[in-house]
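This is the structure I have questions about; it appears just below.
With one protein chain removed, the remaining protein chains of the complex are shown where they sit.
Letters A, B, C and D name the chains as they come in the text, with residue numbers starting at 1 for each one.
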Amino acid sequence: MTISYTLKVANARFGGFSKLLFRWKGSIYKLLYKEFLVFVALYSLLSVTYRLMLSEDQKRHFEEVALYCNKYTDLIPISFLLGFYVNLIISRWWGQYTNIPLPDQLMCVVSSNVHGADEKGRLLRRTLIRFANLSSVLILRSVSTRVLKRFPTMEHIVEAGFMTHEELKKFESLSSDYNKYWIPCVWFTNMIAQARRDGRVRDDVALKLLMDELNKYRAKCSMLFHYDWISVPLVYTQVVTIAVYSFFAFCLIGRQFLDPSRKHAGHSLDMYVPLFTLLQFFSYFGWLKVAEQIINPFGEDDDDFETNRLIDRNLQVSLLSVDDMYQNLPPMEKDKYWD
Amino acid sequence: MTISYTLKVANARFGGFSKLLFRWKGSIYKLLYKEFLVFVALYSLLSVTYRLMLSEDQKRHFEEVALYCNKYTDLIPISFLLGFYVNLIISRWWGQYTNIPLPDQLMCVVSSNVHGADEKGRLLRRTLIRFANLSSVLILRSVSTRVLKRFPTMEHIVEAGFMTHEELKKFESLSSDYNKYWIPCVWFTNMIAQARRDGRVRDDVALKLLMDELNKYRAKCSMLFHYDWISVPLVYTQVVTIAVYSFFAFCLIGRQFLDPSRKHAGHSLDMYVPLFTLLQFFSYFGWLKVAEQIINPFGEDDDDFETNRLIDRNLQVSLLSVDDMYQNLPPMEKDKYWD
Amino acid sequence: MTISYTLKVANARFGGFSKLLFRWKGSIYKLLYKEFLVFVALYSLLSVTYRLMLSEDQKRHFEEVALYCNKYTDLIPISFLLGFYVNLIISRWWGQYTNIPLPDQLMCVVSSNVHGADEKGRLLRRTLIRFANLSSVLILRSVSTRVLKRFPTMEHIVEAGFMTHEELKKFESLSSDYNKYWIPCVWFTNMIAQARRDGRVRDDVALKLLMDELNKYRAKCSMLFHYDWISVPLVYTQVVTIAVYSFFAFCLIGRQFLDPSRKHAGHSLDMYVPLFTLLQFFSYFGWLKVAEQIINPFGEDDDDFETNRLIDRNLQVSLLSVDDMYQNLPPMEKDKYWD
Amino acid sequence: MTISYTLKVANARFGGFSKLLFRWKGSIYKLLYKEFLVFVALYSLLSVTYRLMLSEDQKRHFEEVALYCNKYTDLIPISFLLGFYVNLIISRWWGQYTNIPLPDQLMCVVSSNVHGADEKGRLLRRTLIRFANLSSVLILRSVSTRVLKRFPTMEHIVEAGFMTHEELKKFESLSSDYNKYWIPCVWFTNMIAQARRDGRVRDDVALKLLMDELNKYRAKCSMLFHYDWISVPLVYTQVVTIAVYSFFAFCLIGRQFLDPSRKHAGHSLDMYVPLFTLLQFFSYFGWLKVAEQIINPFGEDDDDFETNRLIDRNLQVSLLSVDDMYQNLPPMEKDKYWD
Partner (left out) sequence: MTISYTLKVANARFGGFSKLLFRWKGSIYKLLYKEFLVFVALYSLLSVTYRLMLSEDQKRHFEEVALYCNKYTDLIPISFLLGFYVNLIISRWWGQYTNIPLPDQLMCVVSSNVHGADEKGRLLRRTLIRFANLSSVLILRSVSTRVLKRFPTMEHIVEAGFMTHEELKKFESLSSDYNKYWIPCVWFTNMIAQARRDGRVRDDVALKLLMDELNKYRAKCSMLFHYDWISVPLVYTQVVTIAVYSFFAFCLIGRQFLDPSRKHAGHSLDMYVPLFTLLQFFSYFGWLKVAEQIINPFGEDDDDFETNRLIDRNLQVSLLSVDDMYQNLPPMEKDKYWD
């Protein structure tokens, strides 16, 4: 489920964002707690080992290694890497959202340019807009795990009413090794061309308008496919991941509290709990988790796009507007400010 | 109220931006003073406790903790986090502003392409442009707390003259679980299709023009809805917030002035007031407040968009231009540079 | 006056940008010298006080304060703040420039689609293009101090030939509390609609073309208005300003040369002139001045847009092309490469 | 082969990106292992030399040089350089991908606007869409080494069915020193102009639609050419490369473990394997490798675009949709939600 929270912080008040911290759903805590527990467990294990199980000599060695680790962890440039990487992921994430095809423009155009209040006219408008919806379902099925779960086979799409059996047969008779989401779009264009011949689309300009809107709709489907096919270069993701993971692996050792009696610089205090390291873990790992969560916004994370809800909304709304609302206008009345 | 101040700094003069510092409305002081007072209070409390209430032994402990905190606060990467985060919020903020639907283009097109100086013609033009305004009111009502306060129920929208009772009835007869802002847009398109049949829209090209402009208008409504629905991932906001809050929590301890007689490095001076920490508080917390204020620019902050004013302006201006100004032209005269 | 200097650095030669340093007009020196003098004066004052007027005891206190200040000025994150802030201002600056409405596209379209070599035709074309120019003057008057100075009242606009008295009367008869720059645009659209009826615009497609171009033109006017109305959030500007100002306020103290005989770390040398601090002043304050200068590019800074010159150019060029150049073509001849 | 991995990280789970680390194909390991081995070899060589082959005196010298190197490597600003540089390369990489011409829009338009179910009609539609595909093959051949390998001569293009022998003859009769990818586009436009005269394109609006889509298609071909011609300024790439290479060259010396008995600061521990330096090597060199891999995404890297696959897909899909699917519609049936 998408987490919309901006309404809660509509006004910048005292405390502001702090009220966003006490949530579980979609929160950093939920995303990060497992990694956090593992980190804490490993840290404790090492801590206990150092304090209780090592001989004095081993302790001296451990201390040297710890000092060495602490000193050099800073060499790993994770702020820069994460800053630029997350920036990239965020801009792709928004790009993906804005390319989810919505039939709103198309349905306005179909509703007002494909004429005929008779059954054939209704059927034509409904079929056209159904084709558009079908195309988006086909593409979303290939990019979104949620939608694939809902429609594991083409049969499920037919059952859900996006396609008739005849259409499925025709669809499958066209063999291609590649994603066939574009087929309903071609049907759409051929069907409006035929509707133009039958006079149900009244003029060439309207035909062009329908064609233009269909093309915009199809372009969005296409972009979704490409965002899915062309991931951020794997190498980039790996570099960032290795940097963050290894940083904290070394923190396990380097941030141990060493025996204050040994007078190591910066180790005059034994607090047992490495508060700052944990905080740093939250900041950097949390930042990485932002990327993990949205690198594929079509998954099943709390904050991923609700594609199934969108599919339902689109079908409902688009059938409503091309059928029930066709030439079904409220009576014109003088408005309040008339004269 | 939107704070427009660029006119005051139109020219880069001596002092420049400094004159912007002495303002209360929409200022950082107004936004931040509560947090600032809390921070100061807590700092003072700790300071007093340390100076007056702790035993010598406890003081030594406190000093060690303070030194430890001061040393490690730098591990939290708030500059990077805030820099990239605020950048993102700002670009969404401007994106939201530029997607507020304005009827200006539509009203030009309606005024010059929907004909008839008779009452029916006037009624038609007024109704069309009213539908566009209605659509934007419906969407703004769902994203802006100010507009929702102004129009808590649909009845209020009718009273304000954006809708007639008949239209409301029709509107409510169309049941959908989703936001119905698109309904007046479908009415608009069906109404111009009818006007085309009646000859009030004289040709197919004009019809397409009207349809195109309506679609652009509707697309903006739709974007506003999506900006509202899809917030910046909650995790990102939480990570930034936790980083900033915990940074200053630790500053409360780490930036205490320790007894100079103890000769702790960097603590040879007791200034009582931690000027630099306060300044840092202003810088970082102020930066975060920028984000807090504009993450939802449809709230009631001093600097949020004046949506209600825009709604009034849009209705007034658009009725004026499609009705009073229809074919109401100044006489053509030779201009000053004629020959 | 806009400062165009890229021609001088067209080729990357030895020294390169260094030749840009010896200029006064639009230079950092001109913008910054007052602040610089104040900074130097205050620094000298403090320096003299410390060296000559303080008792030994007071000196010791001053030194401690200075060391403290010097150590903590680094806590203020001005690089990050300035980097992101100036980036934002620059992108808005270019956005504003590219939205200054230019009549070039419109004049091409008017010149070739509004027909009639008779006086009425000339009058029509001139009036249309004058309306477009008028609209841009109205909007520039509301955003640019230079243009407002040139046209303090509507009467001045009439005198300058952008408007006739009749038009002004009509303009003022339309009462609206909001900026009325859109009125000439509505006149334009109504006038071409009438020209279509009179056959001076020969077909619907040409009418649409005229309408489309007018809408693009109007959209730019509208964007200028919005850039002016919605400033960068005041809070952001204040945070940056406070950070930079307070940074240098503390530098006044922290960067004083302390008595070398006191052996303070990093104070073994007394150079009297704090070269690096002055350089830092130039860098950071200069960076801030970039923002100050272009946050409102419609002011009267050396580097602000020459709006008045643009207004003159636009009127001259557009009248020339719709009137003198109408169907006034050079004879067609075979070109040099014919066969 | 493009590496699509986002499906594997659709949900942010425990471990998250860590599962991406165990891959070879397209991985950072595969890209970097050679450089890594060279670095390790050189480091070991130096290490062995220092430990075993130098005299005491030489060791002292070496230690001084090493300390010096270690201290000053930080002067090289590689984080900043790499951050901004990779950012630039990534945005060009995506720009290139989105400009690969796909015939989907064009094929919809051809399929529904170029009429005639007879052989001539089929031939016309097939030829038109083949011209579009030919144009993209010509341009991809000039930018992609993979495509050039597949079609080393024009003859290969003919054999692959993108061109007939007659067309090749005509193509070669047009002599130009520049890339001639635009020729099939001009053929396309002339052929639809002729089809309009023959009535196979039924109206002017359809002609314009075809022309518009062809122009968009051609513009993408053109952009690919320009991305190829205008590389990121060589100087930028060189500066970044020199910085990274020299940084690690100096690390070879500066990060040697010096004899702990010499008590050099930060050299109290001899770990033999410079873990952090290797990690830093992975981070920075990996970051540079991201740029290396995608600066020309038309090469033969694991993660480069699969241009040959796209070419096949485009031809198959576009012939299918303009020929087999022409007016070949599934029968209209009432959908599931009818009434």
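As a convention for this text, contacts are C-beta pairs under 8 Å (C-beta built on N, C-alpha and C of every residue); 3 or more make two chains touch, one makes a residue touch a chain.
Predicted model, so just to flag it, every value in this text is computed and none were measured.
Taking the full assembly into account, the omitted chain touches C, D. When the full complex is taken into account, the listed residue touching the unshown chain is D:239, out of D:48, D:117 or D:239. The missing chain, though absent from the display, is touched by one residue of D:205, D:258 or D:317; that residue is D:205. Looking at subunit D, the residues touching the absent chain are 31, 34-35, 64-65, 67-69, 71-73, 75-77, 80-81, 83-84, 87-88, 123-124, 126-127, 130, 145, 160-161, 164, 166-167, 169-171, 174, 176-178, 182-183, 185-187, 189-194, 204-205, 207-208, 211-212, 214-215, 218-219, 222-223, 226, 228-231, 233-243, 245-246, 250, 288-289, 291-293, 295-296, 298-301, 304, 315, 319.
Residues of subunit C in contact with the chain left out of this view: 2-7, 9-12, 14-18, 20-21, 23, 26-28, 31, 79-80, 82-83, 86-87, 90, 93-94, 97-98, 102, 104-105, 107-109, 111-113, 115, 202-206, 208-209, 213, 266, 268-269, 271, 275-277, 279-280, 282-284, 286-287, 289-290, 293-294, 303, 305, 313, 316-317, 320-321, 324-338.
Assume only the chains that are shown with their structure count from here on.
The centroid of the Cα atoms in subunit A and the matching centroid in subunit D are 24 Å apart. Shown for subunit A are the residues in touch with two or more other chains, namely 31, 80, 83, 87, 204-205, 208, 289, 293. Chain pairs recorded as touching, per the definition above, are A-B, A-D, B-C.
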